[in-house]
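Here's the structure we're looking at; comments come further down.
Every protein chain of the complex appears in place save one, which is left out.
Moving on to chain A:
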Amino acid sequence: MGVIVKKVELSWLDRTYVWPVMKGMAITFDHFIRNLFTPTAKRYTIQYPDMKKEMPEGYRGLHELKRFEDGAIKCVACFMCQEACPARCISIEAEEFSDLNITQGFEEKRPAIFKIDMLRCIYCGMCEEACPKDAIWLRKDYEVAAYDRLSMQYGKWDLMNTYAAADGKERISQDPTPTVPRRTIVM
């Protein structure tokens, strides 16, 4: 089976070479003029540190741990995300924080430590899917970089503050309700 190569028959005008070159020059000149009269900020190039790309809906970037209005973490330390994570980058340690169990007979949980290893994370969004409380979600920040491995370990407070500046919220580094000292639970 031979392959039939179609040869393009050039017209005499195209074979002079001068005319096609002039057509090509018209095209490039059109581009030149169009770019010349477009401000730099409006051209195709996104000049990165100055301008940033607006990420599309559904983009999975850096995580945020959501908080209530009083600054309390929404996470209830149910370990669902840790279980769902295919990269096993989430590690949680729970603690109880209210003294309701004295009066009501139950206590509330929250993560004492909530760590995501951003070097391991594959930004798949499974933690967001798994979360029953909508406490973790992946947002649009893609600038996850650091000079050393240790600073890629995002702790609870890092994760709660990842979008503080973008949202105009204040940074928090303390739970509004203090931890109750763990008592011996009789089981």
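Note that a contact is a pair of C-beta atoms (placed from the backbone, for glycine too) under 8 Å apart; a residue touches a chain by one contact, two chains touch by 3 or more; residues count from 1.
Note that contacts and distances are computed from a predicted model.
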One chain of this complex is missing from the view, so tell me which of "Amino acid/amide ABC transporter membrane protein 1, HAAT family", "ATP synthase epsilon chain", "Cytochrome bc1 complex Rieske iron-sulfur subunit" or "NADH-quinone oxidoreductase subunit H" is its UniProt name. "NADH-quinone oxidoreductase subunit H"
Touching the left-out chain: which of A:Val3, A:Leu36 or A:Leu150? A:Leu36
From the list A:Gly24, A:Gly155 or A:Pro176, pick the residue that touches the absent chain. A:Gly24
Hidden partner chain, residues of chain A it touches: 18, 21, 24-25, 27-29, 31-32, 35-36, 40, 43-45, 47
